[in-house]
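All protein chains of the complex are present and in place, except for one that has been dropped.
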Amino acid sequence: MLKRVLFRNRWLPYALLFPQLLITLFFFIWPASQALVQSFYATDPFGLSSRFVGFAEYTRLLADPLYHNAVLRTLVFTFFTTSLALAAGLFLAVYADRVIRGQNTYRTLLIWPYAVAPAVAGVLWLFLFHPTYGALALVIRQTGVNWNPLLNGTHAMTLVIVASAWKQVSYNFVFFLAGLQAIPRSLIEAAAIDGASTFRRFWTIVFPLLSPTLFFLIVINVVYSFFETFGVIHAVTRGGPGGATTILVYKVYADGFVGLDIGSSAAQSVILMALVIGLTMFQFRYLERRVQYN
Amino acid sequence: MVDRSRTLRITTHVLLVLGVLVIGFPIYYAFVAATLPLELATRVPMPLVPGDHLMDNVEQAWRRGDLGLQLFNSIVMALGITAGKIAISIISAFAIVYFRFPGRMLAFWIIFVTLMLPVEVRIVPTYEMAVNVFTPVNRLLEVLSVPVAIDPLGYTISMRLQWNILDSYFGLTLPLIASATATFLFRQFFLTIPDQLAEAAKIDGAGPLRFFWDVLLPMSRTNIAALAVILFVYGWNQYLWPLLITTDREMMTAVIGITRLMPSPDDAPEWNVAMAGALIVLIPPVIVVVLLQRWFVKGLVEEEK
Partner (left out) sequence: MAEVRLDRVRKSFGSFEAVKGVDVTIGDSEFLVVVGPSGCGKSTLLRLIAGLEELSGGDITISGRLVNDVEPKDRDIAMVFQNYALYPHMTVFDNMAYGLKIRRLPKAEIRERVGRAAAILQIESLLERQPRQLSGGQRQRVAMGRAIVRNPSVFLFDEPLSNLDAKLRVEMRVEIRKLHNTLKTTSVYVTHDQVEAMTLADRIVIMNGGIAEQIGTPLDLYERPSSAFVAGFIGSPPMNLVEGEIGQGAKSVVLAGGTELSLNSPLPQGWGGRSVTVGIRPERLRLDDSKADLAISLGVELIERHGADTVIHGVLPNRERGEVIVRLNETPTIAQTDRLNVKARTADIHLFDAETGKRLELEKAA
């Protein structure tokens, strides 16, 4: 889509683009290309010397059980965080959509966790799940589980998943509710006249019409789980215990800034970037297609 | 209306109230802890009725975490990112939508590739940029081997520019200011504005800047407000970047600072103080979101388009 009406000016558009391009080049394009360059060099921990090693960092990474572990943890973490946050958001939105009076009140009461920083969300949930003082930990212990997220990897993973998903429910809720409200009432009423039950109506009419929203949210939630949850992990578990919650983005940080293995960290960055760019392209193509059929 | 039966209506409300309670419980629990003295907060199980030590704990958290300074830093960072992003995005979107010029598509793609490249994936090289912002310029000078000055004895002195933004407000905001999201939002919005409006302005005698200032900017008010809410929250909640580039306590932001209030296994388990601190830190963005909810929701939903 293009504008027909244009202004003519030789230098003005460049001047207008200058600030954004400058910052983009300095803080996006340059660092990204540096990551690519660094991933082909092995640097000693003090950054004094480096030598070209080609794809050595990548082959080393791909053979590294610790990296495999991080990939696996990331997949588990992302899958559960995304599913939990999406399911809870959809559930609440479906019911909020049915409410005629008080919808705004419910929305207000459900929306605010969006504003809570992931790190702070992690702190809140760590307290709830704290093996000694946490209220939820107490409930869990009564079922006979020896709950201790500070020592048990599975428990730690559960904790960061719940904390991460909790924060994201609001976001999903807002989108699902907007998506539901965009579905014409007449469609649902027509289905009701056709004799479809509430349950059937949801799965055959509402859900398919909601699928573009769902798709968009899946991408957003995956990106969220991959990157923004760094705060939760760093504040709550520091990737532990024993690497049980070391997801990829945490490993980039830990290897780069704690382990000072710049080459490996750079190679990991490049892999993550490729992943994000892939996701973006995928989503963009999908969105384009949807625009065409609209 | 479909499904108006009474039982269904009641079920709906019951489920929603339940949802609200589950979602709200962590905050309530934190709030109760923040109102209790240490001995009650660490009792198992902890009482679920608020006590009267809220102000004590808040004061403790405020003093120990140096929250006054950190909240100020957070506000500067959040507002800096908000204002900076909106300002540079709206003018670049204006350039991309309302002008045709050589290199337009290139500029468009340079901005576009950053759409989903969060700072988290390129932390090491970005950090190196923060150590010296002029690194690429220096590299360029090296490659071109520009002799900046040649002294009389014939030695070439090469110039190196240096600007370190670690532990500074520039460092906290600049790298987070450029993002394609806001540019795209404005671009989408500008594309929905009828062409005739710009034509009418042209016939009325307005040049591009005048049109931008008199027509486009006032028309974008709600979009700007919506974006401002989102960006404020985004800026306030930044974690990894400030963690990397602030070592000076003076420059630390509140979200980072608060995690340092968490009792470690060796300390006294002062969760009441930690929770009071957590509440202080989460309140500003929550207030912004709840008060500006209408705009915030609008802004969020526009993102999808």
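Points to keep in mind about this one:
The chains carry the letters A and B, assigned in the order they are written, with residues numbered from 1 in each.
Simple rule for what comes next: contacts are C-beta pairs under 8 Å (C-beta built on N, C-alpha and C of every residue); 3 or more make two chains touch, one makes a residue touch a chain.
Because the structure is predicted, anything quoted here is derived from the model rather than measured.
The chain that is not displayed touches the following shown chains in the complete assembly: B. Remark: the omitted chain is touched by one listed residue; of B:R100, B:R139 or B:R210 this is B:R210.
Contact with the chain that does not appear here is found for just one residue of B:R64, B:K202 or B:R260, B:K202. Residues of chain B in touch with the missing chain: 194, 196-197, 199-206, 210, 214-215, 218-219, 221.
By our rule, only the chains that are shown with their structure count from here on.
Across the interface of their complex, chain A is touched by residues 2-3, 8-9, 12-13, 15-16, 19-20, 23-27, 29-30, 33, 41-42, 44-46, 48, 87-89, 91-92, 94-101, 103-104, 107, 110-111, 113-118, 120-129, 133, 135-136, 174-175, 177-178, 183, 190-191, 195-196, 198-199, 202, 207-209, 211, 233, 236-237, 239-240, 243-244, 255-256, 258-259, 262, 265, 269, 271, 274-275, 278, 281-282, 285-286, 288-290, 293, 296-297, 300-301, 304 of chain B. Against chain B, in their complex, chain A makes its touches with residues 1, 3-10, 12-14, 16-17, 19-21, 23-32, 34-35, 38, 88, 91-92, 95-96, 98-99, 102, 106-121, 123-128, 130, 132-133, 135, 138, 150, 166, 169-171, 174-175, 178, 188-189, 192, 198, 213, 216, 223, 227-228, 230-231, 234-235, 249, 252-253, 256-257, 262, 265-266, 269, 272-273, 276-277, 279-280.
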